[in-house]
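In this view, the complex is presented without one of its protein chains, the others remaining in place.
Right, chain A next:
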Amino acid sequence: MMEIIKVGMADLNVTSYPNALTTLGLGSCVGVCIYDTKTKIIGMIHIMLPYSWGVKNNTNPAKFADTGIPLLIEKMEELGAAKKNMVAKLAGGAQMFEVTRSEFMNIGKRNVEAAKKVLQEQNISIVAEDTGGNYGRTIIFYSEDGRLEIKTIGKGTKTI
């Protein structure tokens, strides 16, 4: 029986075939999904912020791209995945409100950039992404084939 396991905001989870991982209502946050093509072990993290340094309230590593992504990889390795077989998909990073006061406010974009940088440092290639825009996304990541289903309100569903 396939189980769909939820990943909350600023949280991460890993699982193996035949299960799937999901996170609901991603806005400016980014869902980083990693798939081991050999073992079908998958991992998902729902990051809120790019970097943990300079942030007072940084006790939860899953909140940040820089501390969360390496932790996610570690958890996948504990389950038997190998880094050399890992590929990544990204979704989210929207700008929900048109706050133009400063570039800093476009946290969605900064989250995507940080996630890409950390994945590059980890030598994991990004094979697909659906990021940006001004709308929310619910994502479901299947261990079966590493497909990522993205649902939106009014913009339909797609798979990357």
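Just so we're on the same page, a contact is a pair of C-beta atoms (placed from the backbone, for glycine too) under 8 Å apart; a residue touches a chain by one contact, two chains touch by 3 or more; residues count from 1.
By our rule, contacts and distances are computed from a predicted model.
Undergrad: Identify the UniProt protein name of the omitted chain, choosing among "CheC, inhibitor of MCP methylation", "Extracellular solute-binding protein family 5", "Dipeptide ABC transporter" or "Sporulation protein YqfC".
TA: Result for the unshown chain: "CheC, inhibitor of MCP methylation".
Undergrad: Which candidate, A:Leu12, A:Cys33 or A:Leu49, sits in contact with the chain we can't see?
TA: Final answer for the missing-chain contact: A:Leu49.
Undergrad: Using the document's contact rule, name the residues of chain A that touch the chain not shown here.
TA: 8-10, 24-29, 48-49, 55-57, 63, 94, 96-99, 107, 134-138, 153
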